[in-house]
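First up is the structure itself, then whatever we jot down about it.
The complex is shown incomplete by one protein chain, all other protein chains being positioned as in the whole.
Lettered A, B and C in written order, each chain numbered from 1.
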Amino acid sequence: METKIKLFITGGTIDKKYNELDGSLGFHQTHFPAMLSQARNAASVTLDIILMKDSLEMNDTDRALICQKCLECEETLILISHGTDTMVETGKFLSQSLKGKTVVLFGAMIPYSFSTNTDALFNFGFALAAVQLAPSGVFIAMNGKLFNWDTVTKNKQKGVFQTVENA
Amino acid sequence: METKIKLFITGGTIDKKYNELDGSLGFHQTHFPAMLSQARNAASVTLDIILMKDSLEMNDTDRALICQKCLECEETLILISHGTDTMVETGKFLSQSLKGKTVVLFGAMIPYSFSTNTDALFNFGFALAAVQLAPSGVFIAMNGKLFNWDTVTKNKQKGVFQTVENA
Amino acid sequence: METKIKLFITGGTIDKKYNELDGSLGFHQTHFPAMLSQARNAASVTLDIILMKDSLEMNDTDRALICQKCLECEETLILISHGTDTMVETGKFLSQSLKGKTVVLFGAMIPYSFSTNTDALFNFGFALAAVQLAPSGVFIAMNGKLFNWDTVTKNKQKGVFQTVENA
Partner (left out) sequence: METKIKLFITGGTIDKKYNELDGSLGFHQTHFPAMLSQARNAASVTLDIILMKDSLEMNDTDRALICQKCLECEETLILISHGTDTMVETGKFLSQSLKGKTVVLFGAMIPYSFSTNTDALFNFGFALAAVQLAPSGVFIAMNGKLFNWDTVTKNKQKGVFQTVENA
């Protein structure tokens, strides 16, 4: 009785890679297969790449696409890797349409590919447990805490997610 | 309404360090402060070092001490870092006495200090979410899954934890 | 009869650090003390921070300062950590004034602080041997080869240093 989990990949710092030729940070292959392997994961997780975008560059067309994918997939347990800057906005957008599914958005402050000091694997592990144990709803999993989409904001000065009262 | 979490440290591969003078693997300082920092953790976690032992060297005196600490601490949410080899034995021992607390045992196949290919942070993140979301009971959190103490075994040939029927 | 070596630090990718709050790459503390420690270095090396600049932002005032420091220091064996983009220009500048000293410029394509896939320590080790064994002159140490300043260029499409005929 093992419930299937869908991981929708949308980009964000967690999946960025340093380009040594021009010093930029961008996207190539997703690193999630490597992360699942490093985790020695035995849970049933299927990957699906929707986008590879910095979340500052996401718009509602992108969010509508993510939402549609969440609605259409057979899984009721959904992880979404996402840039931290507009993770809450996407959470809010999804909450308007998704009922009866457990959706957990997560990301990282340091790319997995940097290795040193990256929070990527910790956040991924945290989110994977959260999606298996939380009730239906849309959540943000960052900084060792699970937040409801409507009671969290990213504190950009400190680079952490914090609880706020409902908007 | 943030519930306090206690992390009891007992050793295991997760906290081992390579001794370059003699090529051995042993214990020095626990790495959990560094892990919490790398995780950018904001949950309320207090550390307590009970032991620093390879779990193959644990005996029931050690397990009784761990159990006593779990009973006496004020927290109802308890994480225990532990070697993987006898993690299930400790889980079984604790289940006999602990009621009304959520206890999650976790560890790693590769020390956190090795950095390359370590599952340490992923497992720690997973366990931290599990202890906040699971009901009362004693659990093993490994390989991306949360197991009840009485339906899991470590498959030593494969180095993974797997579900078994109740003993 | 151990000759003293001076390491002049001028910045470059080798010493950059990722800023997780804004996603930029910049300079904080130099990482060379950590690199010497990780190398388990026993050679006599003294550090001196002249600049912490991306070499695309260096100008001849900066180069004149580096040159002055090289002339004034008592050491005849000099290492210079430097950005790769204008390392050859600085080499040329120094060659006009420095006689009777062995000067080796080196850097990296990936910051030491990224850990994964960084060439920083390899290049530093290579340069440290080169400065102890090469004759007087001004050299570039990159990609496992020691180049005279006037027969090397950085191939920016490939991100490697290559021999060219004298300008």
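In this section, a contact is a pair of C-beta atoms (placed from the backbone, for glycine too) under 8 Å apart; a residue touches a chain by one contact, two chains touch by 3 or more.
As the structure is a prediction and not an experimental result, all values here were calculated from the model.
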Next on the checklist: By the document's own contact criterion, which visible chains does the hidden chain reach in the full complex?
Outcome noted: B, C
Checklist entry - Which residue among C:L25, C:A43, C:C73 or C:L98 touches the omitted chain? => result C:A43
Checklist outcome for this item: Of B:I9, B:I110, B:A130 or B:V152, the residue touching the omitted chain is B:I110
Checklist entry - Which positions on chain C touch the chain that was left off? => result 35-36, 38-43, 45, 109, 115-119, 121-130, 132-134, 141-146, 159-162
Checklist outcome for this item: Note that chain B touches the absent chain at residues 13, 18, 20-21, 23, 25, 109-110, 113-116, 156-159
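Keep in mind that, in the parts below, only the chains that are shown with their structure count from here on.
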Next on the checklist: How are the chains arranged in terms of who touches whom: line, ring, star, complete or other?
Outcome noted: line
Checklist entry - Counting shared numbers against all numbers at the contact of chain A and chain C, is it over half, same, or under half, different? => result same
Checklist outcome for this item: Between chain A and chain B, the Cα-mean centres are separated in Å by 25
Next on the checklist: Measuring centre to centre with CA averages, how many angstrom lie between chain B and chain C?
Outcome noted: 45
Next on the checklist: Using mean CA coordinates as chain centres, what's the gap between chain A and chain C in Å?
Outcome noted: 40
Next on the checklist: Give me the residue numbers in chain A that touch at least two other chains, ranges are fine.
Outcome noted: 109, 115-116, 159
